[in-house]
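Got a structure here, written out as structure tokens. Questions coming.
Removed: one protein chain of the complex. Kept in place: all other protein chains.
Coming up: chain A.
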Amino acid sequence: MSAVLFFIAGIGAVAGAIGVATVRNPFYAVLALVSHLLCLAALFLLLRAEFVAAAQVVVYAGAVMVLYVFVVAYVGGAADPVRPAGGPGLRAASIVFAALLFAELLIAIIGSGLKAIDTKGAAYQPGFGTPNQIGELLLTRFLFPFETASFLLLIAAVGAVVLARRRGGLDPDHDELMRTIPVKRPLGTGTTREGVGDVNPTPGMGSLPIAVGAGDESQERGR
């Protein structure tokens, strides 16, 4: 049963990876990566790593992919390259490089001295992969990497805010554009006094009895 689940999740993960590397549309590439991450979480569950599988789904497929979707929706229209990819030569060279890298990694896996690679792993202990074990390890043996990771997240958050912030106004071009338009208009245009009629009076409006004060002024003006 675990063999069937492994092949389903493994083929799904590899198919998602190939989709990420080959799909033209960035949005569909993000969706392919989400499916790849879910299959990878299934592989983590098959390896008895429950907490890391849950963190994979919550952190990666939840938070990081939502950030990717927002940036693709913001930038995506202009993200298509102006000219096509580096030509068939570069594509063939990259495929040859990937094939050679895969062959090298397989030789390293098969030819390594680790005899336990050919087994199903160590005997399962009841507390393996639980949040209890991971929390204890993070706060005892791996306390310094844990604190360093906290500082790294803080530095990355501050850096991302500084990188993506606006620098005055909606767009620097708009500021330059507004500064060059010479707007000339009479004093008081667009104010309440213009509406009352004190500034730029409309011919014919003076004789209408709109209000008591306006009536008095119109009578005086009529004389």
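Here is the rule we use: contacts are C-beta pairs under 8 Å (C-beta built on N, C-alpha and C of every residue); 3 or more make two chains touch, one makes a residue touch a chain; residues count from 1.
Note that contacts and distances are computed from a predicted model.
Asks: So one subunit is absent here. Using its UniProt record, which name fits best from "NADH-quinone oxidoreductase subunit K", "AzlD family protein", "Bifunctional protein PyrR" or "nitrite reductase (cytochrome; ammonia-forming)"?
Replies: The record for the missing subunit names the protein "NADH-quinone oxidoreductase subunit K".
Asks: What residue numbers in chain A mark contact with the hidden partner chain?
Replies: 2-3, 6, 10, 13-14, 17-18, 20-22, 26, 29-30, 33, 36-37, 40, 43-44, 46-49, 51-52, 55-56, 59-60, 63-64, 67-68, 71-72, 74-76, 78-83, 85-86, 90-91, 93-95, 97-99, 101-102, 105-106, 109-110, 114, 116-123, 125, 128-129, 133-134, 137-138, 141-142, 145, 149, 152-153, 155-157, 159-164, 166, 171
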